[in-house]
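One protein chain is absent from this view; the other protein chains keep their places.
Labels for the chains are A, B and C, by order of writing; each one numbers its residues from 1.
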Amino acid sequence: MKVGFIGLGHMGAAMASNLIKGGNQLTVYNRTPAKADALVALGAKAAASLADACQGDAVMTMLANDAAVENVVFGEGGIIDSLPRGAIHISSSTISVALAERLTAAHKAAGQRFVVATVFGRPDAAAAKQLVVVAAGEPEAIKTVTPLLDAIGRTTYVASETPSIANLIKLSGNFLFVSIMESLGEAIALIGKAGIDRKEYLDFLTSALFDVPSYKLYGGLIVAGKFEPALFAAPLGYKDIRLALAAADDLRVPMPLASLLRDRFLTLLAHGGETLDWSAVGGLASKDANELAA
Amino acid sequence: MKVGFIGLGHMGAAMASNLIKGGNQLTVYNRTPAKADALVALGAKAAASLADACQGDAVMTMLANDAAVENVVFGEGGIIDSLPRGAIHISSSTISVALAERLTAAHKAAGQRFVVATVFGRPDAAAAKQLVVVAAGEPEAIKTVTPLLDAIGRTTYVASETPSIANLIKLSGNFLFVSIMESLGEAIALIGKAGIDRKEYLDFLTSALFDVPSYKLYGGLIVAGKFEPALFAAPLGYKDIRLALAAADDLRVPMPLASLLRDRFLTLLAHGGETLDWSAVGGLASKDANELAA
Amino acid sequence: MKVGFIGLGHMGAAMASNLIKGGNQLTVYNRTPAKADALVALGAKAAASLADACQGDAVMTMLANDAAVENVVFGEGGIIDSLPRGAIHISSSTISVALAERLTAAHKAAGQRFVVATVFGRPDAAAAKQLVVVAAGEPEAIKTVTPLLDAIGRTTYVASETPSIANLIKLSGNFLFVSIMESLGEAIALIGKAGIDRKEYLDFLTSALFDVPSYKLYGGLIVAGKFEPALFAAPLGYKDIRLALAAADDLRVPMPLASLLRDRFLTLLAHGGETLDWSAVGGLASKDANELAA
Partner (left out) sequence: MKVGFIGLGHMGAAMASNLIKGGNQLTVYNRTPAKADALVALGAKAAASLADACQGDAVMTMLANDAAVENVVFGEGGIIDSLPRGAIHISSSTISVALAERLTAAHKAAGQRFVVATVFGRPDAAAAKQLVVVAAGEPEAIKTVTPLLDAIGRTTYVASETPSIANLIKLSGNFLFVSIMESLGEAIALIGKAGIDRKEYLDFLTSALFDVPSYKLYGGLIVAGKFEPALFAAPLGYKDIRLALAAADDLRVPMPLASLLRDRFLTLLAHGGETLDWSAVGGLASKDANELAA
């Protein structure tokens, strides 16, 4: 399949690499062109412009936030301007539900097709083709891009015919991850201040009760209190909680735990947490309890 | 080993049964004597009085709350009065950290030994010898009772030489379970109100991201919105969150998520939730969002 | 002074009326022209277009929300297009801090001057010239418009040379009012469920401890549980809490009480509260407690 790929950060580069390995002809684009070099070495073509990346059957975008996606899609010579009628834009970025709805309408008006395929997993999972993909869009379009989704992940959940639903599910999932950080953070502050060894406690929890990767990974970081280098940076986690709350606003869904998590991120960011891993929100309960001084 | 067993509710009866099967001589006591019948049929002796159940090497208690334990331990002819010097009281009830500390001191003063062995698992897990046991107490006493703990559970975590620590860990664990209910409840309210099929969503979550029994069990109940009959009743869950918060008060540990959970239970109980399963707290987010009317 | 006035809702009409009584020559504009009639009867001129209302020394806007202000300011033939260089736009609408910052920059770029003059008070206070005005902007511009501000309010607080600061103060004030509703709501739920007469309790509070209009007004509505007709509608209160939280996001200020209030409004709006007075958030604690059924 002839596919453009826009956005070659850690996640995007790993996904693009797997698309190439999957036998697709890739044209890759990044604002900073040097990031394309490794993929060109694998057989990709470097696009000279955004438009250049929009000449295939599909174009996939993996960008940092709403603003980046808006630029690439709506900007002059962007995807709306350049993608052929009937071709498919696959959006994998974690963006707002509202923007996904705007994209749906704009592509429809331009005679293009639109699929959202959000992904769960960090760059190492992306590199290992172990992403969990949540896709949504018209069944025919989903069917067309399925080989691409199969090339980047270990499983794909087709959630809805409405593309933005895949964004909502991605946001709800990240909310669930941060909820784990908060609950573990409070539990660890409690037992830590009582003098229990934090690591032994977590080992018990994650072997006997919560034998699942998220509890092990985030719990381990919280127990160690080491949040650098960031696997997924706090400002990104904060952005996702805000987007979840924005969707909840529009749907009129009160989410008091999500509100608490938003406040946690704000506290973190107000104290220089920009470079920390998002699991650092799970360290705030210990700070409030003055636990490590105990 | 000669063991007394006090408290033959669903959990206690299953545990006592496994102690008998493990080859121990049991003398069982319950306020309502009829509950002893099935165990007597298995080979236990029915105690005529509390004191009668305190004549062995150890006596195990599995009671509903602090008040029940206080009666049995401190009441006339109770455990403090009746247990031989050097014999061991094994407390498995989910009680306050403060009461566990009082019991520690009282048994020491009476020349008796005291071990806390709290358990995770519902009655079906207890019957199947699949409980997770968290034990704490003096190493020599723990060693002595280890065959008993092995007889009731699938694994034992020895947490500390301080008995009450096992109570704190039990409370922290139940806090983590209720946190899961709240986070799933909010996520389900959000995606449900967006029109996503709740059951499919949960199936995705629990296969791809949270493949662990607690998410499956509680998520399933929340998705179905069926909280009767109760596997573990809401008033018991409420009690445990309150006990966790009471321990947090004494340790000066703010736990905002636990505070939210306490408020959720109060709302539930204010609206006739006494007979519901504790996972009904996970249904409140949907009520606040008026989701099911959407 | 020659002044345009755009936005003749309950508040705007009352303010415009006082500007006329204060001896100013008013040209009034409203999307629905009929609303200008009463003011024309008082001596105002009806503007045929937005541009028509922008021919004086100043133009004052009193509109419902960010979108309305954006249309009027940035739309074709709007204030940016039509206001003479050196003339002053006085913005009294409760809008976001971010939009106020955009307006500041846009007016500067257009050679126009910009003052924010937010107001506290309901339409009856506006009619009675009893508004509290919070103004911000360059001192010279503030000085020029002071006679206008004196004509609409009982007092003016000049807060800053940065216009958007007056918006932030307005939002912080509305946050404080809703905080009163929440705290009174919880206290009333508590004492009401204990069987105390709610009205007598409030009378005691507001005579002996909190002898201030906001406690009396909102407390009275909460005690009576009558939130219709709305003096200030719930969606407007919700909007203001959201704008306060948006400003807090940008400034990295966690406001857990504001987060709670946002969730309260969402619950209210999810249950058909669109037409209720904003103080209905103070009734939710009684609902959660099932107080009135007690």
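To be clear about the criterion, a residue touches a chain if its C-beta (ideal position, glycine included) is under 8 Å from a C-beta of that chain, and two chains touch if they have at least 3 such contacts.
The structure presented is a predicted model; accordingly, all values stated were derived computationally and were not measured.
Here one chain is not drawn; of C:Ala67, C:Ala128, C:Leu251 or C:Leu292, the residue touching it is C:Leu251.
Interface note for the absent chain: among B:Gly9, B:Pro33, B:Gly220 or B:Pro254, the touching residue is B:Pro254.
In the complete assembly, the contact with the undisplayed chain comes from C:Val132, out of C:Ala38, C:Ala51, C:Ala68 or C:Val132.
Contact residues of subunit B toward the unshown chain are 242, 248-249, 252-256, 259-260, 262-264, 266-267, 269-270. In the full complex, subunit A contacts the hidden chain through residues 256, 263, 266-267, 270-271, 288-290. Residue-level contact of subunit C with the missing chain is found at 120, 132, 134, 155, 157, 159-160, 162, 165, 168-169, 172-173, 175-176, 179-180, 182-184, 186-187, 189-191, 193-196, 200-201, 204-205, 207-212, 214-215, 244, 247-248, 251-258, 260, 285, 288-291.
FYI, only the chains that are shown with their structure count from here on.
Residue positions 256, 288-290 of subunit B are each in touch with at least two other chains.
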